[in-house]
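Just one protein chain is left out here, and the rest sit where they should.
Naming follows writing order (A, B and C), and every chain is counted from residue 1.
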Amino acid sequence: MRYFVGIDIGSTAIKISVADENKNLVGHKISASGSMFYKYAQEALGELLRELGIEEKEVVYTVATGYGRKLFKEADENVSEITANAIGAQQAAKSYGEIKTIINIGGQDSKAISLDAEGNVVNFAMNDRCAAGTGKFLDVVAMNLEIGVDELSDYHFKSVGTPLSISSTCAVFAESEIIGLLGNNHSVEDIVSGVHYSIAKRIVKLVKRIGVKENVYFDGGPALNDGLVSAIENELGHKIFVPEYPQITTSYGAAVLACDAFMCE
Amino acid sequence: MRIFTFKMQTAMILVLMSISLFADNLLWLDEIKKKSCCKGADQESGIKEFVIKKGTLQENKKEHDCKNAVIYIRDMDRVVTEHNVSGGKISFTPEYKGGYRLYFEQKSVHEGVLYVNLSSLRVYNKEGNISQSLLKEIRGKTNDSHYDHEPLSQLSFELVMEKPIKKHHINCCLYSGDIAPFRVYYKGDIQKEIPLRVSMESGWSNVVQPDQEGLVSFEIPRNSYAETEKDKKHSEKMIVEASYDVNESGVYDGGQYRSVHYVMTLPLSFAPSPLEYESRTLGFATAIGVMLVFSLGLYYNRRRKRKTPKEIYFDEE
Amino acid sequence: MHTEHTIETPHQRQNRHKAMEAISVINALKEDFKFPIQSMGYFYDLFETVYCRHEPLHEGKVKIGTMCIQIPSEIIYALDGVPIRLCNGFYTDDEIGSDLLPQKSCPLVKATVGWFASDNFSDKPDITFSPTTCDQKTKAGAIIESFGHTVIDVGFPRTKESEESHHYWRESVKSFAVKLSKFQGKKLTRSNLESAIKKIGYAQSLYHKLTEFRKNKAVPILGVDMFLVTNAFFFDKIDEWIGAVEKLVAELEQRASAGVNVAGKASPRIVYTGSPPIFPNYKIPLIIEQSDAVIVADETCSSNRMFNDMVAVDEWNLYDMIDSVSDKYLKACTCPIFTQNDDRIRRIIQLVRSYSGDGVIYQAFAGCQVYEMEQRSVLAAMEREGIPILYIESDYSPSQHGQLTTRVEAFVESLKNRKRMKK
Partner (left out) sequence: MTKNKFSLRRSVNNMNLVRFRFWFQIVAFVLIVYGGYIGLDLGNKLPTFACVFNGEGTGGKCYVGELQHDLKHPLEGFVGFAGYAFLISLGMFMVWFWALNKGWCGFVCPLGTMQDWLTMVREKSKIRYSEYSWANRGKIKSIKYILLILLLLLPVMIANSVFGLPKLPNGLSMPFCDICPGRMMIPAFTGHFNQFYIDFSSKTDLVMTTLGMIIVGLFLVGSFVKKRFFCYFCPMAALQYVFSKPALLKLYKDGAKCTRCGDCYRACDMDILEIADDVTSKNLVTEDCTLCLKCVAACPEEGCLEANFMGATIFESTKEGFILRMAMDQRGEKHAH
């Protein structure tokens, strides 16, 4: 058997996906990124292959993507995460249907990608300000509220009052704002939903910049946060598709690309 | 309110009875009117001149014999000054602007009777002395009534005209149709039974009897002589006269007398009633007519401007 | 893992956006300042009810929308209507309106148009009267009409010096009254207009009592709170508004005698002028008061200009009352739409003097041409009078916050320095 590996080296995590000749996802792994991410990436890949029982020579083509892609020298090819994300999303959403727009919230950036009928990237936009509206921002919020990131969703749905929006776009200022709100005895639920809606609004603005189309696909770590998903759905005004493993869409896309590249050769 | 009744019949009888009571040789004061408007500035402008006239108004003779005559002048502040008369002419210089009253008194003994001839005349002075009348000018006193003055204490007998009942609007003059009331005083007391004789320039003459209170009043008759054809406002003179006999003996000016005969004249002038040349009906009619025309004009002007919805949707209630 | 969510309808989303805008301002008012006023609670609750929970206030009543202060609320109250002033301060609606109007339009007009475009009201006006004040409002009326609302123009003159304009405006008000009374099927009578005039007069007299406290050395109420109080008059039930303000006056009386000062000792006293801050667009007032200055007076149509001049009737008959009401909205108005507007400059100077203001902050909405154009003459006049003035242009977007704060803070500090130098 021949296997294809996509490796996405992001700012917070390294995501690795393995696909077979039929482009099906065989396995994936997420491990923390860090200063020694090259080493971590190799280790993680080795571990994943071991788990899947795949020998290294069976891996015939490797494509790297993400911020750290150029540093992963073993890769046969490098692609931008935009392309990888677009291809991965379309592959992952085959059961769902056609994808027109992709929202990706990463650890430190957020993107919106619009696709044409053939699945080519037509336009894309990225956030122009720092960590605002990214996964990192959610981490900071959760830390300040002294709850876990995975609990955010529950708090969001428990909110009954008006969501308390955070006006600062900067994560650092937002922190002090949240502390202020807590100090005035506002409920954590309202703060959480306020944060979600603030992010959602910003994302939707991004999406609107490239022109919203139906069939929105949402991936990236924060897509695991159901509250945020709901917030974005509300802001957009229609449903969005969240894949089973939202974090690995990009790496899966890279794996699919690897397959295509090998087949063409 | 005093009600004046003019008892015509009694008067007519009394005229015949008492005509002999009145002396024919009346003495009365008359002002010499200067042709003021035309004369221009003269040095004598402040001087008022009077003459004593004798006889009836028609005779209009000057009396030059003014022996034992005294003139009292009472100004508007009731200050009385005494002047002697020399010659037929009386002249004095009033200091202030305003009304003065002149009293003339002449006594003479004749056949054991002391004849006291009295006359009084109101004088209005238009101009006064500049330095003297400063305060009076500032005060601008307006209510110095011509009538209704108390009798002069220097005179024992006096005929006083009270405020007339006026039928017209102008306060200053008498008009025909006004009712003029008089009283006769003797030594400060009202004499209730003395009739008055009224004689006019036109020749009309009458004797009027007093009522119970001693008020003698009569309506100034409408006159209708030729002068009014030319000048509707032409004024006429009349003299009101009262006489009184007292049994009193004494000596005056070397002559013995047993009784005193007082005669007082009050020369007045009156004009024909303005009602003869004025129309109040037309006056009211004009005013009301103008009011009607004006208000109708306004009404239609407003109605023209007013739009229909206003009437439906605005309500002053 | 993923559950199906019910998705908000566009109206719900709009409401949530507005609620979020509103709550953050209300919270700022409630929490960011020292010595909060108890009786302001009514107003905070009111705004939360209306703009966060979107509960209707006037169910069963006929609501009469007004596009500007020039539509006489006395006549509306007399005819049993509830005036709802449609000037809007929501960025949410501004964004909706942006799609319908030119980019450089006034955000207030955009917000109002956006509001109508979305047709999302808790108290929807049954009919709207639009005075022909500024160009943008005038045209906005027609746009709103195209959405299927009944909008009736009320002609408003652009000069107030001439007899013709007086006459024109009086006739306009009369025909407005006729149209409204037809709409309501009710007659305008002497007694109902008189009691409406007196009621509003009483409300205005309460406002005057409030402003009187701001002349004190220790200012017992914040400018933003005052803006909120006057803003509530746009849509609140008038009797309840009066009751709440009566309480507020009583509390301020206590505070004044106790010498409570919501500002700092050295806080400069600001006179605020320009485009109206309408809830929740309290961006500039909030920045000012958060920068340790205090707004002691204002010259805006959402507050002072709306309340300052009261109807003066000579003969309490219908004919004179209507004319008095019309005159109030024309003669005293200092709106920059008028060709000559020295009155506004004199008013600002007088406010600075009588409220012992240290400086003036002139805010114009980007796109509010008349205020932008009048800026030069006002600045020149203030310079002649030696009154420091800061001109700020802003819109409804929350983005310029930092830059604006810096400018305002710098101005406030310069005022503080001036004060110190004088001493």
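Here is the rule we go by: a residue touches a chain if its C-beta (ideal position, glycine included) is under 8 Å from a C-beta of that chain, and two chains touch if they have at least 3 such contacts.
The model shown is predicted, which means the values in this text are computed figures rather than measured ones.
K.L.:
In the full assembly, spell out which visible chains the left-out chain is touching.
P.N.:
The chain that is not shown touches these displayed chains: B, C.
K.L.:
Could you tell me which of B:Val80, B:Leu134 or B:Val251 touches the chain that is not displayed?
P.N.:
In the complete complex, the chain left out is touched by residue B:Leu134.
K.L.:
Where the complex has a chain not shown, which of B:His83, B:Arg122, B:His168 or B:Lys237 is the residue touching it?
P.N.:
Result: among the candidates, B:His168 touches the missing chain.
K.L.:
I'm checking contacts with the chain that's been left out. Which of C:Lys209, C:Lys247, C:His401 or C:Arg418 qualifies?
P.N.:
Once the missing chain is taken into account, the touching residue is C:Lys209.
K.L.:
For a quick check of understanding: of B:His83, B:Lys97, B:Lys237 or B:His261, which residue touches the chain that isn't displayed?
P.N.:
Only one of B:His83, B:Lys97, B:Lys237 or B:His261 touches the chain omitted from view, namely B:Lys97.
K.L.:
Contact with the hidden chain only, please: which chain B residues?
P.N.:
Missing-chain contacts on chain B: residues 37, 40-41, 45-46, 97, 127-130, 134, 137-143, 145, 168-169, 171, 232-233, 274, 277-280, 282-284, 286-291, 294-295, 298, 302, 316.
K.L.:
Over the whole complex, note the residues of chain C touching the chain we left out.
P.N.:
Counting only chain C, the missing chain is touched by 161, 163, 190-191, 194-195, 198-199, 201-202, 204-205, 208-209, 212, 239, 242, 246, 308-320, 323-324, 327-328, 331-332, 334, 343, 346-347, 349-350, 353-354.
The criterion applied here is as follows: only the chains that are shown with their structure count from here on.
K.L.:
Of all the other chains, whose mean CA position lies farthest from chain C?
P.N.:
B
K.L.:
Taking the mean of the CA coordinates per chain, how far is chain A from chain B in Å?
P.N.:
126
K.L.:
Report the inter-centroid distance (CA atoms only) between chain A and chain C in whole Å.
P.N.:
Spacing between the chain centres: roughly 46 Å.
K.L.:
Note the residues in chain B that touch 2 or more other chains, in rising order.
P.N.:
none
K.L.:
On chain A, where are the residues touching two or more other chains?
P.N.:
Nothing qualifies.
K.L.:
With touch defined as at the start, can you tell me which chain A residues reach chain C in the complex?
P.N.:
Those residues of chain A that touch chain C are 161-165, 167, 180-181, 184, 186, 194, 197, 201, 224, 226, 229-230, 233-235, 237-239, 242, 244.
K.L.:
Which of the residues in chain C come into contact with chain A in the complex?
P.N.:
Of all residues in chain C, those touching chain A are 1-3, 5, 7-8, 10, 12-13, 16-17, 19-24, 27, 30-31, 48, 52, 398, 401.
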